[in-house]
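Notes follow once the structure below has been shown.
With one protein chain removed, the remaining protein chains of the complex are shown where they sit.
And now, subunit A:
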Amino acid sequence: MKFGTNLMLGGALFAMVIIAGIFAPWLAHTDPVMAADLMYAEEPPGSAFWFGTDAQGRDIYSRVLYGARISLTVGIVSQLINTVIGVCLGLSAGYWGGWWDDFVNGLTNLMLAVPSLIFALAIMAILNPGLTSLLIALGLTNWSFTCRIARASALSLKSQGYVQAAKVLGYGDLRIMLTQLLPNMLGPIIVIGTLGMGGAVLAEATLSFLGLGIRPPFPSWGSMLSDAREQITTAPWISIFPGLAIFVTVLGLNLLGDGLRDILDPHSRSRRA
């Protein structure tokens, strides 16, 4: 594949989803929640309803657009929380070593041993379903890979001459971590963060599908899929379009992550050259 194709395609798909989310009020044909009209229930896709309507007669096209807002918010915010937690723990563990490193390693192994979705399910079961709890549940359960990467990078970077030089010049630990280590490990962190965002979008859909995420009638792709379960043979469009939206978003994010890796990782760049 030509250099940059992943990046362009992934970026375009992700940008499309972002635009859909931001401009949903202008792009949507009807209100996603209130505009239910049983006269038009389960209409197949057509010129009036581009993606058809669901069992309550709501326009699926409008609901998919609004659903992008929830998916993106959850994907971006929860992944940001994960990245911050992972980088703080991994960077300090790799740099300081000692008992703190052992502790962080233990914690990371613990997180990796518990399936993160089960963990998120448990948190959601304790908190009330809703956007905030979703952000907390997904933001606290997926930092282990970022943490591993940050720790490994810190370990390899801290023996570099410029880190030693910074110590000799009297830099404090925090300053060394922020100015010498962090900028040099951003590449892989961004890649993992982008790929993780796709995972978070999927996890949100899964939790909402299970009824522990965004509560109906608010349009989340996961809860729309959940609602469409019974009509999957009679009115497949009700599940196809939210499913397609999830597919496009996650595909876009994964391609973007791969594309960023090609750019940010000097090893893969020199291999291509």
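One rule holds for everything that comes next: a contact is a pair of C-beta atoms (placed from the backbone, for glycine too) under 8 Å apart; a residue touches a chain by one contact, two chains touch by 3 or more; residues count from 1.
Please note the rule applied: contacts and distances are computed from a predicted model.
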item: Per UniProt, the name of the complex member that is left out, chosen from "Glutathione import ATP-binding protein GsiA", "AAA family ATPase", "Chemotaxis protein CheX" or "Metallophosphoesterase"; value: "Glutathione import ATP-binding protein GsiA"
item: Residue among A:23, A:103 or A:162 touching the omitted chain; value: A:162
item: Residues belonging to subunit A that touch the chain removed from view; value: 160-162, 164-171, 175, 179-180, 183-184
